[in-house]
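For this depiction, one protein chain was excluded, whereas all remaining protein chains were kept in their positions.
Naming follows writing order (A, B and C), and every chain is counted from residue 1.
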Amino acid sequence: MSSDSLLLLITLVVIAAAMLRHRDRKSEVDCIPEIEVAVRKAAELNRPAYFIPGSRDIDNIQTISALSMLKVVARYCAEYDVELIIPVSKSMVMERAREVCNAAYEEAGFSDRWSSSQVSYTTDDPLGFVAHVDGMIARAKPAVCFMFGFFAGESLLLAESSYNVAEVTIAGTAVPSQIPFFVASCDTTLIGEEFFAASAMLSGNQEDIAMLQGLDAGKQLAIGIILAVVVLSYLTLIFKPEMYESFLTIVDNLLHGGGR
Amino acid sequence: MICVITSSSHFETWLAAFLTLAVFSFLYRDNPFYKFAEHLFVGVSAAYWMVLGFWSTLWPNAVVPLFPDAALVVGATPPAQRDLIILVPVILGLMMLLKMVPRYASWGNYTTAFIIGTTAGYSLVRYLRSDFIYQLGSIIKSVIPESANIGLPEVFNSIFILLATISALYYFLRIRTNKRSANFISRCGLLVLMTAFGVSFGSAVMGRVTLLVDRLYFLFSDWMGIL
Amino acid sequence: MRNRFISIFTTIDNIDRRLIYLMLAITISISLFADVSFRDEPSELVIPIFNHIENLEPGIPILISMEYSPTSEPELAPMAKAVTHHAFLAGHPICYMSLWPEGGMMINRLTDQVFATYPDAKYGKHWANLGFKVGGEMVINSMRDSLQHIYATDAFGTSIDQIPLFNDINNLSDFGLLLSFSGGSPGLKEWILYAGDELDIPLAGGCKGVGAPQFLPYFPGQILGLFNGLKGASEYEAALINSRYNIDADMLEATTRMGPQTIAHLVIMVFLVLGNISTLALFILRRLR
Partner (left out) sequence: MKRNLAQVVLSTVALLIVLSAFLPDTDGGFSGIVKSADSYFPIWFSIIAVFAFVLGASSLIGSHVRKIKDRETDWQYSVVTVLSFAIVLIVGLAKLGGASGLEGDVSDPASVLGRIFSSVLSPLHATLFSLLAFYMASAAFRSFRIRSLETTVLLVSASIIIIGRLPFASKLFSFLPDALQWLRPDKLSLWMLLVPNTAGQRAVLITVSLGVIAVALKYILGMSRDMFGGQK
């Protein structure tokens, strides 16, 4: 058991406890109105909506999160009768996306508006996938493009091509190196953690709100730890400078691996 | 023989140049050349990854453990004994294929459960340890003094990093409540994030332009031979 | 009058994106043909690497690990080439290896090109190619103990006992410098964590322009220096041109490529300035109403 396991365990317990503590926080949750507005716009223009759930397989948690977003988007599309097209890059994502949409359309009471051929697999190669999606978008001229999930270098290829034809482009990713491209190119971008929180905010389920509680507890813990260690370090430095070396060793052990 | 090789590599250069131009043509607008390149890309790459999956994943990791003699086909030494545990993923894989048969489709749910379970498990451990704890450690180490005597620029930088990080974290803490009521600290946090994004964007420009110069160099030099 | 200005600036404000593409393509092409080049200056990031190779006793081998694939080759190969030129001229044997499957091909392409310019360079004496080994950080870990343990043969199947270069090399500590040119993972980060931090030999490396924020924090504590994208390579070449070696600047790839690169940066800046002038002008003109 490595020395950082203690902190690992504390973090895990704090987040899990916050998630399991049920409390009605619905009123505090701010929705993301842009998504519904975009789908309504597509309905007005009578043009399709595209949803791209990233370019990685389902062993990436961002893909799973993107599929939760898909459920929300699919429900809006079912209600407003907007054709939803979902090109995917992995076979297993295709299967999940079909199931998720099927469920969403059924819940909305419009199963007849859904056909599983709206989800189509292209190729496992992320760039081949993007080349094809760019072509599809240029031809189909969708009104809205949603890009959620894990993207690597291909992010801006998708974002710019969709910006050129679509009325609204909305993106969300937790890949730090790709966020700047979406921010520069899309109308709305969910940055990092906002992307994980978004599906929970939109669904408004009690369970999802519990997840938001967990997120906030984690951030408070992070800010708390940083401030506590910094204050302690200066206190040691001022009052017990001879202890400072050993203080640094303790910090080093607790946060093992946080090498600079 | 040499003649055949040069002419075929000549053909390959022309093919590469044609595909390069076809992709560039998309910058103007969608056109038949791009459509051709795009559809070729999809067909070739889909099959390419499937072939790679078959020979470098399925064969050594599933076929060989179940039928040791299969190793001989690829010129490897067969393992001493069968490894029947590999039947588990094989069965899970077959169960997923049942999704094509509506009557048994629900059997595939176990495969989904297994996959999402492993994803959730690995992500939890990895992000907890190498992102959360690691980054927390890095922030703290770059903020607290390394020894008792430090210079003014270091102090300035560490205070800057501390305030910037905390305000950025605070921005994420506030997003859930109404954005319009966002206060001064979270506004500062957003500005820190925007600075970081601008820096990343600027850093990426160089690399992408390098690639573009290289492609143009290929066209003018390797293909046309005029450079 | 005011309306005319408004319409001019509105046009600039909404330039067709294809005009930007066209300008970029034309200026880069022209600068390629016109052989535009700018003399770079060695920066504090590459000078330590250059000086280290200079001060190393001749004959001490250098290890270059090439972790990149064709997509990142344009950015990373010029660094490896510049160091190869320098090490050969300074009399250090070079050992190449890779933690990426595509690395083997990258090494062959590079050595074919560079050593063709030095007719007296001999394989096995001046350079050797260990090729690709699967395993990422595990490979580095085993190399720390014993090179022979993990690499029985070189990339071409020759037993490394028969290669003179390896006579005095038992493990990583016998190299005078470790370099990793990395386009991703496994790469420089693994080298820092599993070789640089564990051993007492200098480690340096190169990364893509996007990778710099990730690796700069390791400088100067854990890495000797860093090649930051193509600019890093051209800075190193500038050091090489200024040095005692008589090297033909045309052979140096980054310096020649940096010309079009610079022009492209300038074009992008010009468009950024234009866009903002029009934003500002429109803002003022509309206020005047």
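Just so it is clear, a contact is a pair of C-beta atoms (placed from the backbone, for glycine too) under 8 Å apart; a residue touches a chain by one contact, two chains touch by 3 or more.
Note that the structure is predicted; figures quoted are calculated from it, not measured.
Although it is not drawn, the missing chain touches A, B, C when the whole complex is taken into account.
Touch with the chain that is not drawn comes from one residue among A:16, A:231 or A:250, which is A:16.
From the options B:61, B:147, B:183 or B:221, the residue with contact to the chain not on display is B:61.
One of A:35, A:49, A:100 or A:254 touches the chain omitted from the figure, and that residue is A:100.
Note on the undisplayed chain: of the listed residues A:55, A:122, A:188 or A:233, the one touching it is A:122.
One chain is missing from the display, and on chain B it is touched by residues 12-13, 15-17, 19-20, 23-24, 26-27, 35-58, 61-62, 73-75, 85-86, 88-90, 92-94, 96-97, 99-100, 106, 109-125, 127-129, 131-132, 135-136, 138-139, 142, 157, 160-161, 164-165, 168-169, 171-172, 189-206, 208-209, 211-212, 214-215, 218. Mapped onto chain A, the footprint of the missing chain covers residues 1, 5, 8-9, 11-12, 15-16, 19-20, 57, 59, 61-62, 64-65, 67-68, 71, 90-92, 94-95, 99-100, 102-104, 106-107, 117, 120-125, 127-128, 130-131, 139, 153-154, 156-157, 159-160, 163, 174, 176, 179, 181, 183-185, 191-193, 195-197, 205, 207-208, 210-212, 214-215, 218-219, 222. Annotation for chain C: contacts to the undisplayed chain at residues 15, 17, 20-21, 24-25, 38-41, 43, 70-71, 101, 105, 209, 212-213, 216-217, 229, 231, 234, 258, 262, 264-269, 271-272, 274-276, 279-280.
In this section, only the chains that are shown with their structure count from here on.
Most remote chain with respect to chain A, judged by CA-atom centres, is C. Once CA atoms are averaged chain by chain and compared with the all-protein CA average, the nearest chain turns out to be B. Computed centre separation for the pair chain A/chain B is 16 angstrom, with centres defined by C-alpha atoms.
Per-chain CA centroids place chain A at a distance of 34 Å from chain C. Our note on geometry: chain B versus chain C, Cα centroid distance of 21 Å, whole angstroms. In chain B, the residues that touch at least two other chains are 138, 142, 200, 204.
Multi-chain contact residues, meaning those touching two or more other chains, occur in chain C at positions 210, 217. The touching residues of chain B, when paired with chain C in their complex, are 27-28, 138, 142, 199-200, 203-207, 209-214, 216-217, 220, 227.
Interface residues of chain C, counted against chain B in their complex, comprise 18, 21, 24-25, 28-29, 32-33, 71, 73-75, 208-210, 212-213, 217, 229-231, 257, 260-261, 264-265, 268.
Only residues 23, 26, 29-30, 34-35, 37-39, 41-42, 44-46, 48-50, 53, 96, 99, 108, 112, 115-116, 118-120, 122-124, 128-130, 132-148, 162, 165-166, 169-170, 172-173, 175-179, 193-194, 197-198, 200-201, 204 of chain B touch chain A when the two sit together in their complex.
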